[in-house]
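Only one protein chain is missing; all other protein chains are in place.
In order of appearance the chains are A, B and C, and numbering begins at 1 in each one.
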Amino acid sequence: MEQISIERAIGQALAEEMRRDARVLLLGEGVATKRPELVAEFGPARVRNTPLAEAIIAGTAVGAAATGLRPVIDLLFAPFLSYAMDALVNSAGKLRHLSGGQFEFPLVAIAMTGAGWGVGSQHNHNLEAWFAHAPGLKVVMPSTPADFKGLLKSAIRDDNPVLYFVDIGLLQQAGEVPAGESLVPLGRAAIARSGRDLSLVSYAKTVPVCLEAAARLAADGIEAEVIDLRSIKPLDLGTVLDSVRRTGRVVVVHEANRSFGVGAELAALVAEHAFDVLKARPLRLGGPDAPAAASIPLEQAYVPSVGAVCEAARSLLRCD
Amino acid sequence: MEQISIERAIGQALAEEMRRDARVLLLGEGVATKRPELVAEFGPARVRNTPLAEAIIAGTAVGAAATGLRPVIDLLFAPFLSYAMDALVNSAGKLRHLSGGQFEFPLVAIAMTGAGWGVGSQHNHNLEAWFAHAPGLKVVMPSTPADFKGLLKSAIRDDNPVLYFVDIGLLQQAGEVPAGESLVPLGRAAIARSGRDLSLVSYAKTVPVCLEAAARLAADGIEAEVIDLRSIKPLDLGTVLDSVRRTGRVVVVHEANRSFGVGAELAALVAEHAFDVLKARPLRLGGPDAPAAASIPLEQAYVPSVGAVCEAARSLLRCD
Amino acid sequence: MSPLPSLARPADRLEAMLLIRAYELRLAALAAETGIPGTCSAVGQEAAAVGVVSALTGDDLILTNHRSAGHLLARGADPGRMMAEVMGRRDGYCKGRSGSLHISARELGVVLTSTIVGGELSLATGVALSQTMLGRPGIVACFFGDGAACEGIFHEALNLAAVWKLPILFVCENNQWQAFVHRRETMLAEHISGFAAAYGVGGATVDGNDVEAVRAAALEAVESIRASGRPFLLETATYRMRGHLEPDDQHYVDAGELAAWRARDPIAQLRSRLLAAGGLTDGEADAIDARIAARVAAAEDFALASPWPDPAGLADDVYA
Partner (left out) sequence: MSPLPSLARPADRLEAMLLIRAYELRLAALAAETGIPGTCSAVGQEAAAVGVVSALTGDDLILTNHRSAGHLLARGADPGRMMAEVMGRRDGYCKGRSGSLHISARELGVVLTSTIVGGELSLATGVALSQTMLGRPGIVACFFGDGAACEGIFHEALNLAAVWKLPILFVCENNQWQAFVHRRETMLAEHISGFAAAYGVGGATVDGNDVEAVRAAALEAVESIRASGRPFLLETATYRMRGHLEPDDQHYVDAGELAAWRARDPIAQLRSRLLAAGGLTDGEADAIDARIAARVAAAEDFALASPWPDPAGLADDVYA
């Protein structure tokens, strides 16, 4: 299979979906500058640079989605979504229900997030939990090039608004991407590594962290299962519970601020639905309750480390 | 003690703090129209109607707070915060840390939320979890007139940005408010009712729901402890764990959408820190993963009911 | 698209205005008497609504806001289904979920109503983009208030529409009030149309209490939009003769200003002009009044007979 970067996987998904469906278009600050190949193939009407104004970019996408187009918007960095909340949350998320089902909002909002560029928390802020908590929206956050491609294609075909978060820490990674049409369904987790002793549940940048931790733990005879959620909403609770029922132990790992993060929902769901089989308390690892600093050593220290995951795992096995 | 409404409790807190500290001022759409007594006492410079523009209201408060004033802003309904996210989250929440500690942001942002007026989810949307997940912010959400007053006074004196959510379902309630200076500290929960069999942990509108449920359960010999968090951030984990250590059972109840809500953090924390004493799985009751509709029967059905709380409580005791 | 009511003759327009007035006054009375959720009535603004809507064709789409009854009724909405919606009943245009604040009626081309002030402005550009990119003939009329013109999104929308040449008739109903704040407290200029030039688009202010003048200005604006593909900013200078949200005692309103505008009641003006010019006989006027009274009474009966929505559907129509 071809080895391509996440950046290229995203480009392929966009091109394929735009080719397949003339209603798909791409809007955002600099998208036409950055993707001249899409402009060349699909023309400037379908690949549009916008003014620097996230609120109207998002609003335009929402209005267009409700009336027949299937826009993809690139909002650059997740904190810039702070300007786009009304259109995404109050309009795209709510107006289907409030209108009695009169509208659908097939749109995808792309935003980058996470440590990697040393730019500080006005660029690096993992906000997926906000959107997962907002009704009517879906949230995906892949970790491999194949999933970036396959989930973007599915997100574009979905009739609901999808937040598609790109962890910049992963952007330089290359990986195998199946040639041709290959969709990854929203709401299906992947078992990135099988194991019987405990379940490491994660998504995005911390999936490779968990995989490395699992490799280290294996050297000590501890077999950790690593689950890559891929979609945060809808959440594949079945796969998670299945794993925890087999292992009896769970550590949820993500980069976002641990407090009130996605991991809280996962730990709560596991505690609710697998209480009887839990051999140890559910643990969560996440960023500190602080904005991410720009300084590279600080930025890197913000992210749960392989060592921290191993330690959490070992602590659960000790209290067996 | 005087019986006053929450509306009046808020007015008293504002007046007392403005009297005490000339740097306190009140900004918002219609605040001067709605509180002529404050204009009369403190003058139009300190009680200002603003243009209809939440982003600049919040931004103005953040800029003013960093440079010597202590603004209170009234942003009306919580969903309107969607226009004010940048100033609150990216500036007030982050610029202290990012600047190396150069600034403080003593400001209070008031917003109403919750069922009660039949206005639908573009007015009624409980967003406290968003702000609890955003570093640098504090979040309070009282349930009694005394706490509304005491917490607003503390919030105004706090040197950090505080989101102060007013559940409109409570607005008509009257209650005792201690005369004179009486502060309620941020980050301290209240035990609204003591009990040994299970802990009901809640805040805002669902505190009275839990109290009524506790009364019903008591008729069957089940003694529920009801904890009113009052502050969501900082969270009084000590009081919650203390209670759960005594009861061994917990149900977290709030009106906000259950998925990825505040209750998830509480259930996760309890599962993490009190796993050894839990006699049953931690449960959560919250709104459905849907926008709240305007229709009164739908709006009311959105909120966890006394019956649902009783049922959850009983289910935990059954699996003893 | 169902056939639109004819608004071609002055008497049609008078009848439409009278229907709006009677409908809104009946809802105001019901709000005062029975406490059904209040509405934001546009009493005094009927000419602005009817004049603009009369200039549109069935292909054109409308976006409106919280104060929408005039736009909807002028477009031919059934007052019974509207009242049912306001009351939160199942037969409302939005199954009772919207209430009065965000009524959409896609079958009438009234799409994506938002009660977030400025929400309709954020969505209109996308609706217009769909029209142009999907080769549909209609333009988009977007109604908003003088308050919405204070929100940044107004500027982002106008700018994008100008740069992308979107066929939008921006209709600012400048009714001098923004909830409980007078327009003059929120901006230095008296008129919103002044911004048109700054964005390089056409603009005009028209006497919003003269339905014939509004119609003429709107016809001209619509023609220019159809010819040029460019947006146009039309401001109707009018007055909110009742309170912000029923019931509202208007204690904060300057009595002289209110009286001066009442003397310019758009309905009384048109009626007396038509009677004087022979465009209408007393008998015809009486017949109109009788028809209207019967329609509004029937509407109320219909609404009150409509069942409540079933709470079992609380999470319906959230996702497509």
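Just a few scattered comments:
As a convention for this text, a residue touches a chain if its C-beta (ideal position, glycine included) is under 8 Å from a C-beta of that chain, and two chains touch if they have at least 3 such contacts.
Just so it is clear, the model here is predicted, and its values are computed rather than measured.
Looking at A:G11, A:G63 or A:P79, the residue that reaches the missing chain in the full complex is A:P79. Across the entire complex, the residue among B:L26, B:V39 or B:L98 in touch with the chain not shown is B:L98. Of the listed positions C:F195, C:W261 or C:F302, the one in contact with the omitted chain in the full complex is C:F195. Residue in contact with the omitted chain (choice from C:L30, C:I153 or C:I288): C:I153. Considering the complete assembly, chain A touches the hidden chain via residues 29-30, 33-34, 49-56, 79-80, 82-83, 117-120, 122-123, 288-291, 293-298, 301-302. Seen from chain C, the chain kept out of the figure touches residues 150-156, 159, 162-163, 185-189, 194-195, 197-200. Of the residues in chain B, those that touch the hidden partner chain are 23, 25, 45-46, 48, 50-51, 53, 55-56, 58-69, 71, 86-87, 90-91, 95-106, 135-136, 138, 159-160.
Convention: only the chains that are shown with their structure count from here on.
Averaging Cα atoms per chain gives one point for each, and the point farthest from that of chain B is the centre of C.
With centres taken as mean CA coordinates, the chain nearest to the overall protein centre is B. Averaging Cα coordinates per chain places chain A and chain B 29 Å apart.
Counting partner chains per residue, chain B shows two or more touched chains at residues 79, 82-83, 120, 122, 289-291, 293-294. Residue positions 96-98, 102, 114, 116, 118-119, 152-153, 316, 318 of chain C each touch two or more of the other chains.
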